[in-house]
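Presenting chain A:
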Amino acid sequence: MPRTHITTVINGDETEFLTEDSTSLLNALRDDVGLTGAKEGCGTGDCGACSILVDDRVNCACLMFAPEADGTVIVTVEGLADSGELHPLQQCFLEGAALQCGICTPGFLMAAKALLDKNPDPTETEIRYALAGNLCRCTGYDKIIRAVQEAAREMRGQ
Partner candidate 1 sequence: MKYVAPSSVEEAASLLSSSPSAQVFAGATDVVPQIRAGRPAPDVLVDLKKIKELVALNSDGEKWTVGAATPTAYLTEDEAFSHEFPGLSEAAGLIGSDQIQNRSSLGGNLCNASPAADSVPAMVVNEVRAVVAGPNGTRVLDVSEVVTGPGQTALDDDEFIVEFEIDKMPSRSGDAYLRMIPRTEMDIAVVGAGARVTLADDGSIEQAVLALGAVAPTVVRIPDAEQALVGSTADEETLNAVAAAASEACDPIDDKRGTVEYRKQVAGVLAKRAVVIAIERAEQRNGKN
Partner candidate 2 sequence: MAQVHFSAGLRELTGGAAHVEVDASTVRGLIAALDEMFPGIGARLSEASSVAIDGEIFTDAEYESVSDNAEVHFLDIFQGG
């Protein structure tokens, strides 16, 4: 099968790669582009560990065919920190012990960023529903929700 040439912007960099049409965007990012931040937990859109931003909207990379990325702007967890300076969400996850094993953390960070970009002052319930697509088995979610609340406060300058 001939491979398709894809042109995207990933984490601010013009990025081109070759892929088979049937390859998921997740596998393309991990195997062809070499960004292993997004993780596969299920491959069927049920766990959110592969969440990335595509044109500012949070998506499961495992549900997208790699060719769909052509011409889009993608942000993965590797692109969250701005030249070494951690994003407030990353800092608050660290300070709030909002991760244990860390496999779900990249997905949570991207989903939380998409939420705060849209809604800078979400209630606890709004955060819980916005993050319902991200499964975590270690933390019981408590510290993750608190870390997002703290990051939201900081980003609002409070």
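Throughout what follows, a contact is a pair of C-beta atoms (placed from the backbone, for glycine too) under 8 Å apart; a residue touches a chain by one contact, two chains touch by 3 or more; residues count from 1.
Here is how the candidates were picked: all candidates are chains of the complex that A comes from, given by their letters.
Note that the structure is a prediction, hence the values are computed from the model and not measured.
> Pick from 1 or 2: which one touches chain A in this complex?
1
> Would you pull the chain A residues touching candidate 1 in the complex into a rising list?
Residue list for chain A touching candidate 1: 1, 4, 21-22, 24, 43-46, 48, 51, 54, 57-60, 62-65, 67-68, 70, 111, 114-115, 129-130, 132-134.
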